[in-house]
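With one protein chain removed, the remaining protein chains of the complex are shown where they sit.
Letters A, B and C mark the chains as written, and numbering starts fresh at 1 in each.
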Amino acid sequence: MSYQIKIVSAAVATALLALGGTAQADEKPVKVGIVTFMSGAAAGPFGVPARHGAEVLLEELNAGKVPAPYDSVGFGGTPLEFVYIDESGGTSQQVTEFRNMVDRAGVDMVIGYTSSGNCLAIAPVAEELKTLTMFYDCGTPRIFEDDEHHYVFRPVAHGTMDNVGAAMYAVDQKPDMKTYAGINQNYAWGQDSWRDFEGALKQLKPDVKLTTSQMPKLGAGQYNAEISAIMASNPDILHSSFYGGDLEGLIVQAQPRGMMEHVPTILTTGETITHDNKIKIPDGTIIGARGPHGVFAPDSELNTWFRNAYQDQIKGDPWYPSYKMAQTILGTKAAYEKAKADNGGQAPNTEQIIAAFEGLTFVAPSGEVKMALGNGHQAVQEVVYGTARNVDGKLTFENVKRYPSEVVTPPEGVKSEDWIKNGMKH
Amino acid sequence: MSEPVVLVSARNLRKQFGAVFAARDITVDIHAHSVSGLIGTNGAGKTTFVNMLTGYLKPDQGQIFFDGHEITGRPPREITRMGITRSFQIPQLFDSLTALENVETALGIVGKPLEQAEEILARFELTPFADALAGILPEGVRKLLDIALAMVADPRVLLLDEPTSGVDSSEKFEIMDRIMKIVREAEVTAMFVEHDMEVVRRYSDRVLAFYDGSILAAGAPEEVMRDEKVLEYIIGRPLQAGRPAQAQVVQEGAHA
Amino acid sequence: MLMLPAAIIDGIMYAAWLFLVAVGLTLIYGVMKILNLAHGAFYTLGAYVAATFVGFWLAGDYNPYYSYLLLLLAGVIGGLVLGVLVERGILRRFYKEDQVVLLLVTYAIFLILEDVVKMIWGVEPYVISQPYGLLGSFNIGLLYYPNYNFVILGAAILSGVGLALFLKLTRPGKLLRVVIHDREISMALGINVQRYFLVTFVAGSILAALGGALTAPTISVAPEIGVEVIVLAFAVIVIGGLGSLPGAALGALIVGLVRSFAVHYFPEVELFSIYAVMAVVLIVRPMGLFAAAEPRKI
Partner (left out) sequence: MKSSSTMHARQRARRPQHALIALVVTLILIALGIGLSTWQFVVVVALSKGLAALGLVLLLRCGLVSFGQGLYYCAGAYAVGMAMSHLGIRDLVPLLLLATVSAAVIAALLGVLLSRYRDIFFAILTLAFTMILYGLLIRNPVLGGSDGFNVQSPTFFLLADGALSRRTMFIITAVVVGVSIWAVQRFLATPMGRLGPAMKDNEIRVEYLGASARRNIFWNYTLAGALAGLGGGLTSFSIGHIDPDLAFWTTSGEFLFIAILGGTRNAYAPFLGAIALELIRSLAFQYVPNSWQIVIGVSMLVIIIFLPGGLISIARLWLRSAARGA
């Protein structure tokens, strides 16, 4: 109730200001809760670069420095205010924080969440509180495949394509492969990634044989036995959805033993460790970025702007989670502004933003994004893989292949698991 | 008095700790309503005997009967419920509860109304300490409270393990007077372990003299204390040898 | 084939590492009867100090072989400073409390130290992998093992044997055994128990920090690395028997070999939880494999 009133009054205020011409300093901003991991294992690889992405967007959008079609200040002329929340602490903590943001901090909408568990838990709460919520990173397809949502959007692709794409790339690059192996963390992310990869690979090349599937627990840290087991089983290709400290630890331990030189390794989140030269990635390692993000983002004016703005402000390269955050914020902006236009130039209410967001196609630094699944609430995008090659001490990518969304994502109404099982047909 | 009834009967009890015999062969009958004093040097087997009777230790050999039922090796709580209770050389109290709450807890376990707690404290002349925490009471009071807890269940047999050890010698007789008054009133069969021969002489009907895990002599106090072997092995020559044994006990209590 | 020797080597190396990270925990428990939940945080801190020292050294283009010395130094300095601070600043006030209250106290210390680490070093991982590969490697067929593993193995053996000899042969070691056996008696004998506690806690802290420092080159140093370590160290010493040095060694070998053989032979049968092993051992032998029974006095 009070929320609706707030929105309407904000809308009226915005409309009056809009009539007066330029945005003014005392205008009530659009308040957005930004939720990313600031502690725990997912902070370093995902949470921190994503938050940096949000910080860059906030400054650039409020200064009106983003290129067209995003050149208006904030959202439709109204400046933005971000409230940053740490995503750690578990679902119970996150549900509490989400309610606090809405009930007490009075945010207008929420953008965030890397953990699939958190996304699953937040979605019904967002519905209950009628709060527009955009997921920027979490991978599980269950969000829109198991449930329908009205207030929840995911303007980035879900995780199925990461591993389907990985399987396709493996087959493309090694058409005569006979064996495969995997090392994934023993929790939902690792289990789902492995299931999708193995399922897709078996569809593409039914005669491949598994040598060993290692599932150490999250944060195990010591992988020497697993590395021995993988090397002893001598597979043609190795799949891993490791990330963050676990991924770096695996590579550090594999390096002096030559595992990754010996066995080409697919790292589905590998892009996150390509930036700061902490770790030498062996030639031949197959790197993914969970979409056309980061190093695989296509050349465009938007991409150049984002990369430069990010480098200026953060003093480093944007990683794929930074891109996904930027894409989510810009998608929301696109929906907001479309809704505003549909509303005769007045600030839209939540329902109007939702109507505009559903099925929207927008551009981002990572290229074109279509809200094609989940009744227009779930984006699809291409997936990109490339092979690492160190040239003069600099990491480059060769054999970069882009798989369009139609090939790597199930069509509307089909569950990812069934789609893979049934041959990934369209 | 009518024909004495044997209430507790121990047959050939043996208990060994490693190479040491704590009890070699203890056979004894305890008559109903008697008060027995258990004497003997340290390590003679008195406390082991008490511990076996109350189920803390299981004898390696032999049998214990109580009122015609065998109770050998039964756990303490069962033996307690059958009617044999005890006090301890180091009082076993609930130190963070008040004296009153100590007794109430005991009453609760036994299933008696808690209101009786004050009467029981009064009976032991402990009423002034009712609201004091048991952990900070003086040793003599703790000893009495320990016995009060043992009496809550209306036992038929009460075993007292050194009721006056650690108590100032001037208070000894006062404490024993109180205890024995209650014991006699309640017509409880009692046994007490004691090093002070004067206390034994004054309060027991019968004396069991332990030596090296066996009973050296048993009988009326005067009789046993005149026994040659008892004099030689346990009491030593009157008055001189009783003291060191006692001092040893106090030392033992200090760090246990 | 390759599998059996690989499984044994992996198991032993993992066991050596486990022992190294667990020995401080069992030492502290043995002497002080404190199960130090903050042990993992000491490990983390050692790893961070090492990462800082070595990172600085390598950035300066100095002789990389000295970085091994820096690892050692990081463990000793990190453990010493933290151990003294925690023992003198916090733990000492709680010695009169129950064992279980002390468990909560160390849990609180664990929570505090986790945040302290984040405040000092942030959440982004540090990688200082150069010392790991620098010593070359040996191989069995296809399988290459970095020689750095011998550094861990050596440190484990040295700390274990060293401690055992110290307890057995030296005068302070013998006195320490008295403290372990009976705190009250040793106080009555005039042994300065407080000082032995400080020294023991600091020694345990140094061992934990050293474990972290020596592990640092093989991992990515992140704030949460200690959580897994405390779990493993815990399991190792519970299985072996709390406070027992040979118990810790046996526990480490059991956990190490079981894990290694599971990884090599039954990866599809998910490695049963280490907690299950722990529970089974406690059910069968309620005090662990090597613990001395405590006499009860009445």
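Basically, a contact is a pair of C-beta atoms (placed from the backbone, for glycine too) under 8 Å apart; a residue touches a chain by one contact, two chains touch by 3 or more.
All values reported here derive from a predicted model rather than from experimental measurement.
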Message: Counting the whole assembly, list the visible chains that the omitted chain makes contact with.
response: A, B, C
Statement: Missing-chain contact among B:T85, B:T164 or B:T189 belongs to B:T85
Task: For the chain that's not shown, point to the residue among B:Q16, B:S34, B:Q61 or B:T105 touching it.
output: B:T105
Message: For the chain left out of this view, which of C:I140, C:A188 or C:A276 touches it?
response: C:A276
Statement: chain B positions in touch with the non-displayed chain are 54, 75-77, 80-81, 85-86, 88, 92-97, 100, 104-106, 108-111, 114-115, 118, 122, 127, 130-131, 149-150, 152-153
- prompt: Given the full complex, what residues of chain A touch the hidden partner chain?
  reply: 38-39, 86, 90-92, 95-97, 99-100, 103-104, 116-117, 120-121, 123-125, 128, 140, 142, 147, 186-189, 191-192
Query: For chain C, which residues reach the chain that was dropped from this view?
result: 35, 90, 93-94, 97-101, 103-105, 107-112, 114-116, 118-119, 234, 238, 242, 270, 273, 275-276, 278-279, 282-283, 286-287, 298
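Basically, only the chains that are shown with their structure count from here on.
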Message: Farthest chain from chain A, going by mean C-alpha coordinates, please.
response: B
Query: By C-alpha centroids, what is the most central chain here?
result: C
Query: Where the centres are mean C-alpha positions, what is the separation of chain B from chain C, in Å?
result: 50
- request: Take the average of all CA coordinates in chain A, do the same for chain B, and state the distance between these two points in whole angstrom.
  value: 77
Message: Quick check: what residues of chain B touch more than one other chain, meaning two or more?
response: none
- prompt: For chain A, which residues are in contact with chain C within the complex?
  reply: 38-41, 43-44, 47-48, 186, 212-215, 217, 219-222, 224-226, 228-229, 231-232, 234, 244-249, 252-253, 255-258, 262, 278-279
Complex contact set, residues of chain C against chain A: 1-3, 6-7, 9-11, 13-14, 17, 118, 123-127, 129, 132-133, 137, 142-146, 148-149, 215, 217-225, 227-229, 259-260, 263-264, 267-268, 270
